[in-house]
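Comments concern the structure below.
A selection of the complex's chains, in situ.
By written order: A, B and C. Residues from 1 in each chain.
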Amino acid sequence: KTFYWVSHGGPADPVWTYFLAGAKQWASDTGNTVNTSFHNGDVASQQEAVRAAIAAKADGIVTTSPDPGSLIEIAKEANVAKIPIINFNTPDPKASFNAYVGGNNVVFGRNWAQYLVDKGLVKKGDHVWMPVEIPGATYGVQEEEGIKSVFEPLGITYEVTEATLDQAEVINRMVDYLTTNRQKINAIIGLGDLVTGSIKRVFDQVGVKPGEIPVVGWGNSLDTTQEVLNGYVNAAQWQDPQATSYVALSLANMAASGIPPGFNVITGALYEKDTAQVYDNILSGK
Amino acid sequence: MEHRSLIQRLVAKPEFGPFVLLVVEVAVFWSINPDFLSPLNISNTLAFTVELGLIALAMTLLMTSGEFDLSVGSLFGFSPVLMWTLFNAGVVSLPLAFVVALIVAAIIGYVNGWFVTRLKIPSFLVTLGMLLVVRGTALFVTDGFPQRTWKADGNWLATILVGDFYVGPFRIYASLFWFIAAVIILGYLLTKTRTGNWIQAAGGNPGAARARGVQVDRVKVGLFMLSSTMAALAGIISSIRTSAANPNSGTGYELEVIAMVVIGGTALTGGRGTIIGTVLGILILRIMRNGIVLIGVPGLAYNIFIGAIILGMMALHSWLERRHQAGT
Amino acid sequence: MVEPLIKMEKIRKSYGRVTALDGVDFQVNHNEIVGLLGDNGAGKSTLIKVLSGAVPLTSGAIHVRGKKVDFHSTSDAIAAGIETIYQDSALVTQLSIARNLFLGREPIKGPRFLNRMDQDEMNRVARDLLKQVGISKNIPPTTPIGSLSGGERQAVAIARAMYFDSDLIILDEPTNNLGVAETQGVLSFVRNARDSGHSCIFIAHNIHHVFQVVDRIVVMRRGKVVADNIDPKTTSVAAVEDVITGMSELTGGAHAH
């Protein structure tokens, strides 16, 4: 059978590497064909790709939602064509997907903020720095929404800054920002994997000791698991990227065989130093 | 003058190279996956093609006049955001918001043109700076949040711009007609009118054109405004069709659009441009992207293929050109 | 006394530290062909560039028909009836002969708002003009300038001035690249222009050509006018050559002003 795996992510984004690895694993485990494509948040291009999959009479489609509401019509078209279409990574409840597999970015954001508040790391009047690779990309925006819902009532301020998807530039911009605002920053939330994974290098360059500024954020990369183990990052969000892809494709396969999936699969866990080794092992393929 | 057969005359046209490329491309994809020519896929490909195409058409004229515009992608993202922000805020009606967005785009084009013609700064730098400013503004005003767009359904403006209907098994969007209209009008403008002659002269030898009293600067400013406005229109059409208005959309379109224009045969250095060629260039590049997904090239290898095909097509193109110019 | 068509007073023009024109007085009367001579770098082209609005002057004044004018661009000069054929015959190589001929003043066919060029008319006129300037070969008017020979290009530039009859036609070394027949075409064009009431400024290094057509000769040297009223009928070629090279300081008749 032929499945189309269509992502709004960028092939450049480390976390998508793991999502893709899950899809490949599934393809080799089951012997089915999985055609993959990345669309860098370009809605029009992603819609076109999903429609191309429908035109190609795919056995199943798994796709992410680049923007809430943007795939409503396409999901309908897939339904009409009787092609199972599974949503993963970013939910869009308004669209008629057969099922959703993944976490919820708004919830993740709320959890990070709540973590900082609950552990007493930030209080009223504090300022939180939230670097993100691409401001305006859905994941960051949804996370911000969750964070806002916690911080705003408590009078905690925050600022989102752009870090880009380029490793050297990420470090550079974060170093610049931290150098200037070191006094002002009470905590950091890394809204993406690349920024969270760069914390150690940034701290080292600016001369901030691990733990001096509390950090939470994404944790789907080896860089971050190491940072958690070494005390640079207090807590990191695990999204089960490989598993998400794998399960989404399984559901699509199942639906293609006539068994409708009547449930969503919610993934994700916030880990600290004590459990970080588990994820470090997963990521390094141990 | 010698008489030549119809075929010989067709072969001698500069658009012949891109045309051959297009035919070869379609044939290859079709032979690999026959669904490639299914009505559904054709309709699907056309929808987005015409949106990018609108920008490429305006860019053709601008490049013929010897300038280019890197800010189109950012306007593609910014204009719908502006329109929906105004509308969602309840400030104005949708058609008014639409007009305001286009006017703002035209003003941005004017500023581009002003910098290029008055301050004599290369358009590369001006529009690169403008790209950053416009993209930045889109992000800043929305705080990065996408705008809601679904209230558009049923609005007459939305219907006029992107309403869809079926012609047999083909789903046609109204934007296709806008594209065809633009092809006809701009093609006419470039080849048949006095303004078209000025555009070509402005790109070919601005000094000479100026010496003949051609208002080179005015022509260029006008084309910058056209290109911004078309990018805005394309962005708005796309945002209504895809129900998404994200400040980041349109990223990287500038290079794709320029590539379309150049593949079609318009000179990168100005002075020579062809709208028909651009239409072929648009189809070549968009069909390539669609075909690659359809025949199942792995996601990570996508760029390798696009790049290799651009290089291969250019090589073929240059070979055809030389064969046809050698004339020995 | 009738106002001269053109009167330039105390014109100075410097490019950075180079002084190309150093206080030049120059005038052209109605219905007169003035020959402008001078060695390379004397400032001839610069003078006519100033007069045609192509370069701004550093100081001085220009009067057209007694009125002081201020040219900011070539279009201003064209509007004032001054047509120029540049030494480097400014043509657009990508465009066809006909389109170059009419550049900036393309005839319109049909309703004005359609802005449609009358290409048939343009081609027809172009074909005629090419014959008039002595191009005997049958070159289609749709040929791009890029594939013409040096002289053919020059001929196109000349043809352009012939068609749009302005009050003053400036020719900067128009016969340089021209063959025997083509040169005769240009010279007779200049004569015709005068006969039909126009004035001309004619720059050329071939003094024989200049002597064949002009009414009055002005000589420049190193940014200055050194003789401005030489009558070609009463002066010998050799004498003028001496003025040009600076061997004699012949000043012709009385200065015109």
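Going forward, contacts are C-beta pairs under 8 Å (C-beta built on N, C-alpha and C of every residue); 3 or more make two chains touch, one makes a residue touch a chain.
Since the structure is predicted, the reported quantities are computational estimates derived from the model, not experimental observations.
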| item | value |
| --- | --- |
| Whole-file subunit formula (labels as shown) | A x1, B x2, C x2 |
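Please note the rule applied: only the chains that are shown with their structure count from here on.
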| item | value |
| --- | --- |
| Fewest touching-chain hops separating chain A from chain C | 2 |
| Central chain (distance from its CA mean to the mean of all protein CA atoms) | B |
| Two chains sharing the most C-beta contacts | A-B |
| Farthest chain (mean CA position) relative to chain C | A |
| Chain A-chain C separation of Cα centroids, rounded to whole Å | 72 |
| Rounded Å distance between chain B and chain C, as computed from the means of their C-alpha atoms | 43 |
| Between chain A and chain B, centroid-to-centroid distance (C-alpha), Å | 33 |
| Residues of chain B that touch chain C when the two form their complex | 1, 189, 192-198, 200-201, 203-205, 207-215, 271-272 |
| Interfacial residue positions of chain A with respect to chain B in the complex | 2, 4-5, 7, 11, 20, 33, 35-38, 40-45, 47-49, 51-57, 66-70, 72-73, 134-138, 140-141, 144, 160, 162 |
| Interfacial residue positions of chain C with respect to chain B in the complex | 52, 54, 73-75, 78-79, 84, 86, 90-95, 99, 102-106, 108, 114-117, 119, 140 |
